[in-house]
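Complex shown without one protein chain; remaining protein chains in place.
This part shows subunit A:
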Amino acid sequence: MHSSRLRGYGLYILPTFLVLATITIVPLFVTFTVSLFLIDVTSGLPPVWQGFYNYVSLLSDSRFLNSLVVTAELIFIPVALQLLFGLALAICLRERLAGTRWMRILFLLPAVIPPAVSGLVWKLFVIPGAGGLAWLSGLLGIDLDIDLLSMPATALATVVVASTWVGTPFVALILLSGIETIGKDQYESATLDGATWWQTHRYISIPTLAPIIRTVVVFRILEALAIFPIIFVLTGGGPAGATEPVNFYAYVTGFDYLQIDYAASMIVLFFLAMMAFCSPFLVQIARSAEGGAR
């Protein structure tokens, strides 16, 4: 992009730029500022400058360090599963088996249900002894009477499953639209050359989809923590922090414990970490989009 072009179009971009700046950059800046002061909202005392005290404090906060681990688990495991199931679903839907047309609508359902409702659905599903899961396991002759949400490992697993359930349809639909751009003739000629079903997908579908997969993964990663309402309803971050990612800990710190400055420092640190991780991919995506536009 050349600066002369920027100058020419600058005026047109300005309103969008201003709106985006107000809703993204300004809050970030305010959050950062808040994190540098000791603020006690109940006492009415003026904020006290404390520099990077909160950030240093965070590094020895075992609950925060645990929430980082949980965050990583809640991002990478569900996204990997979403990709796996999404790809499988997309390929199945492409095969146009009987009934796949109305299945498309059904598959979309989890993606359009509000997350808080999804959380509630899963909570009801895993109620020990009375939920859908207990009923299903009863059909198989297993007497499942344990409370999955009460033990750290199973609670985390439940959140991962719910999160996968919510995210998979989106991945499947994007990948499906990608697959559908691949000409039928490609598959046909491959089949004529003796390629198996597996080989056609391994050597045609997946390589063609690679850039789409990359984009989808980045977006899912950025959005993985939008499962906040699910966690809120399902586990409340418990038991003992087993399902408490950084943003949930920040919420509890800010609104339950009223340590607003401390919560702000978590958010800032987390934002920086996410940007550091995702920006190379985002830049790459932006570059290829720009290249495509030319």
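Basically, a contact is a pair of C-beta atoms (placed from the backbone, for glycine too) under 8 Å apart; a residue touches a chain by one contact, two chains touch by 3 or more; residues count from 1.
Here is the rule we use: contacts and distances are computed from a predicted model.
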For the chain omitted from this view, which of "Sugar ABC transporter substrate-binding protein", "ANTAR domain protein", "Methyltransferase" or "STAS domain-containing protein" is its UniProt protein name? "Sugar ABC transporter substrate-binding protein"
Given that one chain is not shown, which residue among A:P47, A:G131, A:P211 or A:P239 touches it? A:P239
Quick one: say which of A:L258, A:A273 or A:A286 touches the chain that got left out. A:L258
Which parts of subunit A face the unshown chain closely enough to count as touching? 38, 40-44, 53-54, 57, 60-63, 146-147, 150-151, 238-241, 253, 255-259, 262
